[in-house]
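Dumping the structure here so I can ask a few things about it.
All protein chains but one are shown in place.
Moving on, here comes chain A:
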Amino acid sequence: MARLALRGIKKRFKNTEVLHGIDLDIGDREFVVFVGPSGCGKSTLLRLIAGLDPISDGEFHLNEHLMNDVPPSKRGIAMVFQSYALYPHMDVYENMAFGARLMGLDKAEVERRIAETSQMLRLDELLKRRPRELSGGQRQRVAIGRALVRKPDVFLLDEPLSNLDAALRSEVRLEIARLHREIGGTMIYVTHDQVEAMTLADKIVVMNLGRIEQVGSPRELYERPANSFVATFIGSPKMALIDVTRDGDRVGIPGGGTIALPNQLAAPDKAFRLGIRPDAIKLTRDPNAEGFKATIVYQEYLGDNAFAYARLVNGTMIGARTLPNEIYDPDEAVTILIEPGQAHFFSAEDGRRLSA
């Protein structure tokens, strides 16, 4: 059982405030991913939850107990570090046994838990090795194992895959998803990689500049981003944001063409931002088609599909998914067609989502 409640959490280093009041609830057995660009405060927030850094302001409750002044080792929380942070002078067995013994478990129980964990993580053969004698993926598994043997209520994982190569990364990602299903603890996972966030999370917390931008399921974030930051952060290539002005039920770029409003829009704004994902855009060479005028900049070929990037007359770059055999040349003039019902609207002033 683990329910976390963060209320108005602030963190200051000297005079710089890096977290400006975080409110968040995390339910039992949830897999929550903190995602955001570097410096957004996601790792800082994780360290506050772990207790490694003191909370400057606000309250953190774990199962209704105030945790602010509880030392890290007494919180029932285990953490997997980015660098794995294995004890270099202990072998794999000792690395896992160290924390378990400090919890006051007897010898037989420690042995039982390590046997169980090392079997689950395929570490049986490696128990007598020192961290230096292990590969990156093996170290990663030991770091996870060290957290598992303590049977914590909450697992914290700080960018656990960032030191692995691409092939290993997707393998370990599956492993972590499987572990969460099997052991069922509450997991909080920090990453800047949106693919990790989308594939692993029950709930994603998107952070930027020390604030939470949006909390929601991967589908919610992708389909109904709360603001233009979340809209462009989730999804690759990123959503294009086009500044448009409205005239009745038509929108247009000055000198760049007009189109019929693709979705219903109740908000009265005259000028706003149109957000379009690459799959909602079609390119055509027909100069008379009803759409925005653009010039091709370059095209990326990915085998199963391709992305073309084009510049609108107002300078905005947009990415569009094309068929892999549809070739565009740089500087070619195209018209951009937008699929009806696929547009997002954001306020031109503060970027928040405008009601449909």
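To be clear about the criterion, contacts are C-beta pairs under 8 Å (C-beta built on N, C-alpha and C of every residue); 3 or more make two chains touch, one makes a residue touch a chain; residues count from 1.
As a convention for this text, contacts and distances are computed from a predicted model.
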Protein that the absent chain corresponds to, by UniProt name, given "Raffinose/stachyose/melibiose transport system permease protein", "Tetratricopeptide repeat protein", "Cytochrome bc1 complex Rieske iron-sulfur subunit" or "Aspartyl/glutamyl-tRNA(Asn/Gln) amidotransferase subunit C": "Raffinose/stachyose/melibiose transport system permease protein"
With respect to the chain omitted from the figure, which of A:82, A:162, A:199 or A:305 is a touching residue? A:82
Which candidate, A:150, A:180, A:246 or A:277, sits in contact with the chain we can't see? A:150
Using the document's contact rule, name the residues of chain A that touch the chain not shown here. 50-52, 71-74, 77-79, 81-83, 85-89, 98-99, 102, 130, 132, 146, 150
